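A protein chain is absent from this complex, but the other protein chains hold their places.
We call the chains A, B and C, going by the order they appear; numbering starts again at 1 in every chain.
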Amino acid sequence: MAKAQEMLDTYPRSFNVDAGVLARTIEALIECASTCTLCADGCLSEPGLSPDLAKCIRLCSDCADICSTTSRVVSRQTEYDANVTRPLVEACVSACRSCADECGGHAEHMAHCRICSESCRRCEQACQELLSAMK
Amino acid sequence: MAKAQEMLDTYPRSFNVDAGVLARTIEALIECASTCTLCADGCLSEPGLSPDLAKCIRLCSDCADICSTTSRVVSRQTEYDANVTRPLVEACVSACRSCADECGGHAEHMAHCRICSESCRRCEQACQELLSAMK
Amino acid sequence: MAKAQEMLDTYPRSFNVDAGVLARTIEALIECASTCTLCADGCLSEPGLSPDLAKCIRLCSDCADICSTTSRVVSRQTEYDANVTRPLVEACVSACRSCADECGGHAEHMAHCRICSESCRRCEQACQELLSAMK
Partner (left out) sequence: MAKAQEMLDTYPRSFNVDAGVLARTIEALIECASTCTLCADGCLSEPGLSPDLAKCIRLCSDCADICSTTSRVVSRQTEYDANVTRPLVEACVSACRSCADECGGHAEHMAHCRICSESCRRCEQACQELLSAMK
């Protein structure tokens, strides 16, 4: 899709971070947000919907919200403020890890949880690379 | 990215709409939401920020919010309710058109507006294809 | 809370709509978004979580997303574009009605659904008043 990279190439000021790392992180965040929304809905449609799936639905909903907001905040380069961006990306790493762990536990019997878990792991790693690049 | 298609392939119930059309629409929506967020930020960083750019920033902010919410609502297949999904997708078509028009007017001198305008047009068209497929 | 009214009183331009009607609608939208998020979570925590509750969780999630985005779009007065705002508020009316109907059906045995249903009805009505005021 590389659309984030194409947009960042047109940014009228200079960056506070490597634009390639930033573009990959934005792509990982919006993919993870979308995958988590789809996984929560997949769980909700399971014929065996029961309290056993409540944790997965809850974490996928949180992770979708947090990744979506993080994608917006890191996309904004104007007057960058590390006090806003850094703690949020750290919170996103932690949310992706929790969701990946939970979905990973259901991966064998629900394929949407397997794909979602992989998406959360990639996003967790992309956010950590962004944090390193922001140093 | 084709991640939406991969997730839809694992959905545990049957669909109320063609899954290929739906997957393409989800991808167009999340790309457009991201591009609009980046375009609003690009405008905000322009050295010539003035009231002339207020309309573009405002419409990009609206379009980002509406496309993001629409991507979530159409992703949810569980207990589909046309009274929720259809008017929202129609509102999204209209928002994408307004934003594409406004950004298109700045396309010659701001490259982020040119790319954003194209992204909004693709999203407008994808949403219209989804509306046709939902009939 | 009347915070929206207090903020609108400081808006540096003139309004395209009655500010009192707008302020009440913003308050109804953010209350409804919050109530729907809490109702979806209440359903998810019910000891009897089963496919019977999937529709309620799904509609509350949609309604929370749509009311939240609508609250942002109607809050923005800069360079007002009726083609963006009006169809979205209409979509919000329809989403609130669907969610109120579904939660209303559970009102007798789940108190969170009763309160959520009332909140959706108030929001539906506030949005309709805004639509009339926008004429």
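Just so it is clear, contacts are C-beta pairs under 8 Å (C-beta built on N, C-alpha and C of every residue); 3 or more make two chains touch, one makes a residue touch a chain.
Owing to the predicted nature of the structure, the values given are computational and were not obtained by experimental measurement.
For the chain that does not appear, the touching partners among the shown chains are A, B, C. When the full complex is taken into account, the listed residue touching the unshown chain is C:T35, out of C:T35, C:S94 or C:S117.
Checked against the full complex, the one of A:N16, A:S94 or A:S132 touching the unshown chain is A:S94.
Interface note: of A:A54, A:C103 or A:C116, the residue touching the hidden chain in the full complex is A:A54. Contact residues of subunit C toward the unshown chain are 1, 3-4, 6-13, 26-27, 30-31, 33-35, 37-39, 41-42, 44-47, 64, 68, 71-72, 75-78, 110-112, 115-116, 119.
If you put the missing chain back, the residues of subunit B touching it would be 40-41, 44-45, 47, 49-51, 53-54, 57-58, 61.
With the whole complex as reference, residues 54-55, 58-59, 61-63, 65-66, 68-69, 72-73, 76, 78-79, 81, 83-84, 87-88, 90-91, 94-95, 97-99 of subunit A touch the missing chain.
In this section, only the chains that are shown with their structure count from here on.
Among all pairs of chains, A-B has the largest number of C-beta pairs in contact. Subunit B and subunit C have centres, each the mean of its CA atoms, that are 21 Å apart. As a whole-number value, the distance joining the C-alpha centres of subunit A and subunit C reads 27 Å.
Touching two or more other chains at once are residues 41, 44-45, 47 of subunit A.
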